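Just one protein chain is left out here, and the rest sit where they should.
Here the chain labels run A and B in written order, and each chain numbers its own residues starting at 1.
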Amino acid sequence: MAVDAAPRIGGRKRSQRALLIEGAVVIVLALLLIFLMPAVLSGFRLSLMGRFLALAIAALGIDLIWGYTGMLSLGHGVFFALGGYALGMHLKLQIPPDASSQLPEFMSLYGVTEIPWFWQPFYSFNFSVAAIILIPTLLGALLGYLVFRNRIRGVYFSILTQAATIVFFNFFNGQQKLFNGTNGLTDFKTLLGADVNDPQTQFTFYTLTVLFLVMSYTLCRWLTSGRFGRLLIAIRDDESRVRFSGYDPTGFKVVVFAVSAALAGVAGAMFTIQTGIISPKAMDIAFSIEMVIWVAVGGRANLVGAVLGALLVNFGKSLLSEQFPEIWLFFEGALFLIVVTVLPDGMVGWVRSQRNQLQALLGRRRQLVTYPSLEENPEVEREREDIGN
Amino acid sequence: MNAKILETENVTVSFDGFKALNQLNFSMDTGELRVVIGPNGAGKTTFLDVISGKVQPTEGRVLFKGRNVKRLREHQIARLGIGRKFQTPRIYLNLTPRENLEITSNRHKNVFGTLFRRSSTDDKRKVVLLLETIGLTAKADMLSNLLSHGEKQRLEIGMLVAQSPDLLLVDEPVAGLTDEETQNIGDLLLALAQSHSILVIEHDMEFVRQIARKVTVLHEGSVLCEGSIDEVQSNPRVIEVYLGATNVASL
Partner (left out) sequence: MITGLFEALFNGISIGAVLLIAALGLAIVFGLMGVINLAHGELMMLGAYTTFVVQNGFKILGGPLFEFYILFALVFAFLVTAAVGFILERGVIRYLYGRPLETLLATWGVSLILQQFVRSVNWVLVIGIALFCLLFFGAMWILSRRPDFQRIRNWVVAVMLPLSLGIAGATGAFLGQSFQLAVTQPWFGAQNLDVTAPSWLRGGLPIGSFQLPYARLFIIGLTIVCVVGIYVFLQLTPWGLRIRAVTQNRSMSACLGIPTEKVDALTFALGSGLAGVAGCAISLLGSVGPNTGQNYIVDTFMVVVVGGVGKLVGTIVAAMAIGTANYLIGSGTLALLLTPVKPLADIFTFFATTSMAKVLVFALIIAFLQVRPGGIFPQKGRTVDA
């Protein structure tokens, strides 16, 4: 037995070192984003960067459910918007005591005389922060439970989530008195006494976004490695087999979906505070599907890919739609087609395959997966360490 | 020890009027290795479906260790101690054999157990031993979709055992295997039969001969006859419905 156990222990040491290196890289990148980027990028680009980093948080959530667990949600815009609205409502309640009306201005406009009951708790900052995370989580858990419990999955699940976006869109769009309808919540003034439009405050939000992104990455990394992560992959590949192994996939799917919804909520809040508006447009069907394409472009079932994809697609979008607003939709449509047909593993997958070819070109013998000398295959080794113990 | 591990009482399963199982009465003892044979459409796979909870019986009941498993869902039945191997090997192709076994051997199969509990040294040792038993130690850490068909079959049997069930349901374990691999699987099953109750469904009569002690013949959803392989093969009704009069010589 001792002989058998030895390489395992060695493997653990190596995997711990790999984990340390990964952690160091993440921290260095975060520090670069916080300290170097403001020096390099113009104010406008930096604020774009901040927004896109917020979107990357949502992309991590999508990767978690789609890349790892195989559930394609076309409705994450709802959770994103709910997070945004939760923060937006708190911001709208920052009314100076000497103001003529103690109501958000749109309410006075629509003739509301008293703050609606469910707005009340949003006076509290702590409640609002909790709501940003909990409302999407609970909604995700409820919706997930009702759907997964009945073994509704695949395209059915996708279509239902898409219908959910329409439903919430209609709801928020139709309630002028409660949520200012189409215009959404905007024109934010202060948060905890600080002027939200002040560059210094905005930089704080940017820094916070980077920190949240790092935290989200760590969370997803923890969830996707180890036994839980492997079970997610097992559910993705053969859900009914998982049942016969004695697991109930429903619980796992609900948890993962709720976590992913929470990430979308956080992303929505950080995006809202940096753009200064949250409107039902965030619940548009198109936006929800776009989230999926970020992950697809980066490389599904790969967390780094999700983040990179979100940044790349959004910077590409802002460049292209500035220059040629007409072409952007054509380009986006083509992007969907290309990613699905030609690059199913996204950029990360493409880089990996290129690396192999490059090695072949450089005259290095390609490592074949042969029996039984697998222990020498660095690819397999790395995979194993990635997945961790 | 000789209590019944599995009994079915008058189990009927009908799909839109078609009776896949018809008033099926079946029982097997704890520790037994039983082979179920029957022509195509006799209801063999549906039989396993009913036991493992994939299909609810229209009538009748299934007792596992004296407990009615009706209304239980698949994963609950699996946790009670029934493991199932499918006709075509169903392993998790994007995981390594080691991970496949780790997942199935996990003893805390609820969400938080899976997330927070670390696997004990015992569990790890069990996985290592199992890898050895199914002969996949060398390939333990490559992706399972690179395994050959026979290796996949062995891995899935290994996954069954990792679940530490009391009853193993094995559906055509040697379909599409070479003679040597078939022999391997047979030996493996016989070794497992030392400590488990096993119900095997099989077509390959050569293989049935290798492993079988007691054989049950299903026909049109009911038990046609039961006995040792020689008894079954000489039963005229079996010959009539299943083996076909002309094939008797070849057996």
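In this section, contacts are C-beta pairs under 8 Å (C-beta built on N, C-alpha and C of every residue); 3 or more make two chains touch, one makes a residue touch a chain.
Just so it is clear, the structure is predicted and the values come from calculations on it, not from any experiment.
Chemist: Looking at the full complex, which residue from A:L87, A:A310, A:L335 or A:V348 touches the chain that isn't shown here?
Modeler: Once the missing chain is taken into account, the touching residue is A:L335.
Chemist: From the list B:T8, B:T46 or B:Q163, pick the residue that touches the absent chain.
Modeler: Within the whole complex, the residue contacting the unshown chain is B:T46.
Chemist: Spell out the interface residues on chain A facing the chain that's missing from view.
Modeler: 66, 70, 72, 74, 143, 146-147, 149-152, 154-156, 158-160, 162-164, 166-167, 170-171, 173-174, 240, 285-286, 289, 292-293, 296, 326, 329-330, 332-337, 339-341, 344
Note that only the chains that are shown with their structure count from here on.
Chemist: Flag every residue of chain A that touches chain B in the complex, lowest number first.
Modeler: My answer: residues 1, 4-5, 8, 223, 227-228, 230-231, 233-234, 236-238, 240-249, 251-252, 255, 369, 371-372, 374-375, 377, 380, 383-384, 387.
Chemist: Taking the touch rule as given, give the residues of chain B at its contact with chain A in the complex, in rising order.
Modeler: Touch list, chain B to chain A: 52, 54, 73-76, 78-79, 83-84, 86, 90-96, 99, 102-104, 106, 109-111, 114-115, 119, 124-125, 128, 138-139, 141-143, 146, 159, 163.
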